[in-house]
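The excerpt is restricted to a subset of chains, each kept in its original location.
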Amino acid sequence: MSHHNLLSSTGAAAPPALALIELAERLDGLLVANGVNPIIRGIASITEAGPDDITFLSDAKGQKKHIDELATSRAAAVIAPAGVAELPLPSIRFAQPYIGLSRALNFFHPAYQPPSGIHPTAFVDERASVHPTACIGPHAVVEAGADIGANVVLDGQVFVGRGAVIGVSTHFHPQVKLLHGCRVGARSIVHSGAVIGSDGFGFTRVAEGHVKIPQIGIVEIGDDVEIGANVTIDRAAMGKTFIGNGTKIDNLVHIAHNCVIGRNCLIIAQVGISGSTIIEDGVTLAGQSGTVGHVRIGRGAVVAARGVVTEDVASGAVVSGFPLKPHTEEKRIMAALRRLPDLVKTVRDLERRLDGEIKATSEPGDS
Amino acid sequence: MSHHNLLSSTGAAAPPALALIELAERLDGLLVANGVNPIIRGIASITEAGPDDITFLSDAKGQKKHIDELATSRAAAVIAPAGVAELPLPSIRFAQPYIGLSRALNFFHPAYQPPSGIHPTAFVDERASVHPTACIGPHAVVEAGADIGANVVLDGQVFVGRGAVIGVSTHFHPQVKLLHGCRVGARSIVHSGAVIGSDGFGFTRVAEGHVKIPQIGIVEIGDDVEIGANVTIDRAAMGKTFIGNGTKIDNLVHIAHNCVIGRNCLIIAQVGISGSTIIEDGVTLAGQSGTVGHVRIGRGAVVAARGVVTEDVASGAVVSGFPLKPHTEEKRIMAALRRLPDLVKTVRDLERRLDGEIKATSEPGDS
């Protein structure tokens, strides 16, 4: 992701104020300020920042352009990479500026914390267990045997099915569905409309059509996982569909039954993962990519956008295309493709010329 | 879209009746009826229309076939393009027949208008503002600080978050989610299950995994926008994800954080738009296409189905493929591809023949 083109924030409550020196300490960054110490009251983009704001300089491409913009920015200071030399504004430097940005955003825009307790319009079955510090929002449903941990926040109209379990400090956005028997760990975030625990697509063909194979397994999701809006994760046929700690999943991703996904993976929007796929730790699946199922993707591998994983992928490999190839090969092929129409012509000419040659070279023998 | 293969409507309430002459006036079309003036009580397809119905002849491909069908249709009259000459039925002519169709459908099937007011099962926070002419459906949730304009219709189980704003005469279908701080303009339509304002996918990598970058921005949607079922539109990291007036978005589309989309764009089903993409006015993104993010698509450009926008696109360009190419080039390449397997053989033969030639042509020198 990137933050150029940032506009001023519309954060609801007035953010706290802090002098630049104190802010640098709180964010644990390196102050480069030539003695000035403005009061910082907010954070905004280079172009939208006002005189009370700190802004942000990314280390991503386009940095040069943004350094120029800083000269005309109204911002009081800038969060910047340790690497860049002179800047026209007092700065707080970080080896990873996005870390500084993350801390500053959390400071100036602390996450909204709804009051604990069960909203009067929510339905919580008397056989469910809800920690007193949890927040159950309006029109939420929590069925029998469900177990909601400490500091969990269920926003409005969330559904938690029979026997489902949610770990401490996890947050479900409005209308998330966690279906019967499924489990989510601690400090995870699930965005609106996501479905966790729908039936796997399991049928067997018979003369008259297809017979459903009951899907009796569950989905188990680890700690510090983030799941995007309208994602669907199917329960296992038997056993569990598993998502490891720290994995982040973007919107509209489909994860089929019995997939086992490791830790700290990144799965970008609209990816489709077929049944029983095994994805090791630290794998990245770029947007709109997919897998054929029953394949294994090795630790740290990267599947490029639109790639289709048609076979096992080695650890650390960077692959793309359909069928799957090393990304460098796919790029060579894509480049060569643009020359294909001319190549067809060239080969036709070569044939003609060679036919002519044969005639020519055969004539001497005639005389 | 097209309307051949129309079946008879199942409209609930009995539609109003009108003589053909009055109907032509009301629809503002040109009557061609040779003095006949049947009573029209409904609208239906050529094959399904009855003697009280008016039917519709499109100007899309297949018109010839449908003109033949008109001869055997039981319809009393037909809405038709101004262009076609003789028709076997009295007709109301339009330069753009779909405009006539749209008016006729609105006349015979006026949109259902639910009663104003807040349904007793809805939860509306006392700190929210709801216009008295608005309709808040059963089990809807409207949180503190939200502002619901005049004649807004929120169907059952809609969620409107803290401080969200909805303009006059906008309609949210069941279980739409408009999350905190986000805004939708006037006369817009959002279909079931759409999520407006989920967090952008923003993380920065650290040794132990990924740190979340808080997404503190909003989504701002203009007037006369239509958003399809189960669409997801992420809030900006900072500032706003923006969708301009009159843009129409089909089902299951993903729009990432900080995208800026212009006016009157058409975004077809299952398109994925990556972060910070800028799309100018009047752009069409065909089905299942995508963008890599941080690209700009110029005014009026068209991205063909499955295209991936890997670079900026000039205004008015028609592009397709992955990586992106002019559509005409992509089509040439696709055509050439079908000859590739033969080409491989041909080239092998050429090599053999040329090897032979060299032998042949070198022999004379031996003697």
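Structure notes:
In this document, chain identifiers A and B correspond to the written order of the chains, with residue numbering beginning at 1 in each.
Keep in mind that, in the parts below, contacts are C-beta pairs under 8 Å (C-beta built on N, C-alpha and C of every residue); 3 or more make two chains touch, one makes a residue touch a chain.
Predicted, not measured: the structure shown is a model, and the values here were computed from it.
Shown chains number 2; the total number of identical copies in the complete complex of this file is 3.
Just so it is clear, only the chains that are shown with their structure count from here on.
Here the C-alpha atoms of chain A line up with those of chain B after a rotation of 120°, rounded in steps of 5. The centroid of the Cα atoms in chain A and the matching centroid in chain B are 26 Å apart.
Taken in their complex, chain A has these residues touching chain B: 1-12, 43-45, 48, 62, 96, 98-99, 101-102, 105-106, 109, 111-112, 119, 121, 137-139, 155-157, 173-175, 189, 191-193, 224, 226, 228-230, 245-246, 248, 250-252, 263-264, 266, 268-270, 287-288, 305-306, 334, 337-338, 340-341, 343-344, 347, 350-351, 354, 357-358, 361, 364. If you check the complex, the residues on chain B that touch chain A are 123, 139, 141, 143, 145, 157, 159, 161-163, 175, 177, 179-181, 193, 195, 198-204, 206, 208-214, 216-218, 230, 232, 234, 236-240, 252, 254, 256-258, 260, 270, 272, 274-276, 288, 290, 292-294, 308, 322-323, 325, 329, 332-333, 335-337, 339-340, 343, 346-347, 350, 353-354, 357, 360-361, 364.
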